[in-house]
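Each remark here refers to the structure printed beneath this line.
All protein chains but one are shown in place.
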Amino acid sequence: MDTGPVGRATTAPSPPHAGKAAPRGELEIAGLSCRRGDQTLFSGVSLSLASGELLFVRGRNGSGKTTLLRILCGLTEPATGEVRWRGQPIRRLEEAARRELLYVGHRDAVKEELTPLENLDIHQGLRGERGDLERQLDALEEAGLGGREDIPVRYLSQGQRRRTALARLLVSPARLWILDEPLTALDRSAVAWLFERIAAYLREGGIVVTTSHQSIDGLPEPRILDLD
Amino acid sequence: MWDGIGDFLAMGGYAGYVWGSYGVTAAVLLLEGVLLGRRRRRAHALLQRRTRRAAAGSQSKGGNER
Amino acid sequence: MSSRSVPWLKFTAPANFYALAQRLTPWLWAGAALLCLAALYIGFFVAPAEAHQGESYRILYIHVATAWMGMFLYLLMALYGGIYLVWRIKMADIMARSIAPTGALMTFLSLWTGALWGAPTWGTFWVWDARLTSTLVLLFLFLGYIALHGAADDREKGGRAASLLAVIGAINVPIIYFSVDWWYNLHQGSSVIRADGPSMAPSMLTAMLLMIAGIWLYSAAVVLRRAQVEALEREPRSEWAQAAAAGRMTRTQRELAAAESVREHTSQEEGQA
Partner (left out) sequence: MRRDLSLIVTRRQDVLTVVAFFILVITLFPLALGPDPQKLRTLAPAGVWVAAALASLISLDRLFADDWRDGSLEQLLLAPEPLTVVALAKVAAHWLALGLPLVVLSPALGYALGLEGAELGVLAVSLLLGTPVLSLLGAVGAALTLGVRAGGALMALLILPLYVPVLVLGAGAVTEAMYSSAFYAHLSLLGALLAAALPLLPLAIAGALRIALD
């Protein structure tokens, strides 16, 4: 019916347990398609991610990467298809299950007038986690914001602002990270740090879905979803 | 019951009110119909143009586009 | 909820709806014209002058009809809005959006004719009584719905936001009515407005009922026509729309398009379930 640019999803490399008897992954995506206006952004996206897997979503500008990520965390409703997290529909997760998901969006939810430390504290409060000052300071230190914990974010650079957002990954326990363009504005050392962090997280059994326009050499071998 | 056209139009002294009501109502409903008709013709014309263009395109390019 | 289990659900497919509306509207136009003319004839040439109000009461035929229609259309719009919010049936949004302009028009006409009737009857064009105030609010709700529907960057989003507004408004209008009514009567005592005329001559009643039916059919015709255009404009790429615009939609095309939109809808539902 629509003749807009229809993205074809290819998942490669395919999971080793292909076939009917595939064990359920933790994040299951079935037959997703998305429409904006009367254009179809992508359709027929199906895959399943198990513990320790990294999914890299690739595509041109406007191919629907951000939208796909938003669908994955349940912000946007897909035109067709569904997303399940451990068997539960993503838009109807229970409280405990919602804590397992951590999303750092394109718009990074950092408040300009607050300090990195306050931002982190708000973030934890919102997720119902107990704010632990030591842990928060450690996270900021590791994210390269040592000594700047107490300066309102509006006086910091874009990259430091982004680091503030990414420091959340360190304070919140979660099973699934969804990171939209996390490398934007990061310098080389920060990128290296983030890749290392992601690798460690995957080794611990976490799942990561991410996008980027930059090179991802240095990350563990990802599964790739091409939206073009 | 009316004594000729003049009496009818005078509406027992309420001409302005009565004809004001019915006149505006008729005008507004008519306007709605006209505007809707115009919008309808425009939509049809656009769609027909699109169909023709698509038909021409499919003949020259092998019918990949609709 | 398949289209087979409930027969009329097939009209949730724009293609089917279009065909149905195509068949219905000529009859609705004809009926509206006929009934309105009959109402005017009886109202102006058969019904006598009213004892207290003289000839000015003849405004009431059109006033009552438009006032009822405005309110009825609002409720219908809110109902379609609610359906759209819950089931995401695109056709419901198309219907709600198509109702809004006609509803606003009817509400405006009821205010206009009401003022012109009130001037000779109560000596003033406007009173802040419950009916007038809530009708005015109703007009603003219609306008707000239209504005909000068009304001969002994405039509679907705008439709959902506007539908939510329509539903909230539907809950609010009675509250507004009762609060203003209570307030007004507290200050003015029982108002003149109550005196609608104790007993109506049968011919008056006939004219009024005919006029209501005529306006009803008119609204139905306009709304269906507008919904047709709206459906065409929203799916300009679809085959059925192109055929419909050329005036030759075949049965097979219609069925194909309908099957397509049913499939789309059910897969969406499964996604939600």
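Order of writing sets the chain letters: A, B and C. Residues in each chain are counted from 1.
The definition used in the following text is that contacts are C-beta pairs under 8 Å (C-beta built on N, C-alpha and C of every residue); 3 or more make two chains touch, one makes a residue touch a chain.
Because the structure is predicted, anything quoted here is derived from the model rather than measured.
Asks: In the intact complex, which of the presented chains make contact with the chain not displayed?
Replies: It touches the following shown chains in the full complex: A, C.
Asks: Out of C:Gly70, C:Gly103 or C:Gly169, which is the one that touches the chain we can't see?
Replies: C:Gly169
Asks: Which residue, A:His123, A:Arg148 or A:Arg163, contacts the hidden chain when the whole complex is considered?
Replies: Checking each option in A:His123, A:Arg148 or A:Arg163, the one touching the absent chain turns out to be A:His123.
Asks: For the full complex, which residue in A:Glu53, A:Glu82, A:Asp108 or A:Glu149 touches the chain that was left out?
Replies: In the full complex, the listed residue that touches the missing chain is A:Asp108.
Asks: Could you tell which one of C:Ala147, C:Leu209 or C:Ala259 touches the chain left off the display?
Replies: Looking across C:Ala147, C:Leu209 or C:Ala259, the contact with the absent chain belongs to C:Ala147.
Asks: Please identify, in ascending order, the residues of subunit A that touch the omitted chain?
Replies: Residues of subunit A in contact with the hidden chain: 70, 73-77, 95-96, 98-99, 101, 103, 105-114, 118, 121-123, 125-128.
Asks: In the full complex, which residues of subunit C touch the absent chain?
Replies: 85, 133, 137, 140-141, 143-144, 147-148, 151-153, 157, 160-161, 164-165, 168-169, 171-172, 175-176, 179-180, 182-183, 186
The rule is simple: only the chains that are shown with their structure count from here on.
Asks: Centroid of subunit B to centroid of subunit C, CA atoms only: how many Å?
Replies: So the centre of subunit B lies 18 Å away from the centre of subunit C.
Asks: Just curious, how far off is subunit B from subunit A if you go by their C-alpha centres, in Å?
Replies: Taking the average C-alpha coordinate of subunit A and of subunit B, the gap between them is 52 Å.
Asks: Subunit A to subunit C: how many Å between their CA centres?
Replies: 46
Asks: Could you tell me which residues belong to subunit A and also touch two or more other chains?
Replies: Touching at least two other chains: 3.
Asks: Mind pulling the subunit B residues that touch 2 or more other chains?
Replies: 66
Asks: Over in the complex, which subunit A residues touch subunit C? Could you list them?
Replies: Those in contact with subunit C are residues 1-3, 31, 36-38, 77-82, 89, 91.
Asks: Flag every residue of subunit C that touches subunit B in the complex, lowest number first.
Replies: 44-46, 48-49, 54-56, 58-59, 62-63, 66, 101-102, 105, 108-109, 112-113, 116-117, 119-120, 218, 222, 225-226, 228-229, 232-233, 236-237, 239, 241-242, 244-246
Asks: Would you mind writing out the residues of subunit B in touch with subunit C in their complex?
Replies: 1-2, 8, 11-14, 16-18, 20-22, 24-25, 28-29, 32-33, 36, 39-40, 43-44, 46-48, 50-51, 54, 66
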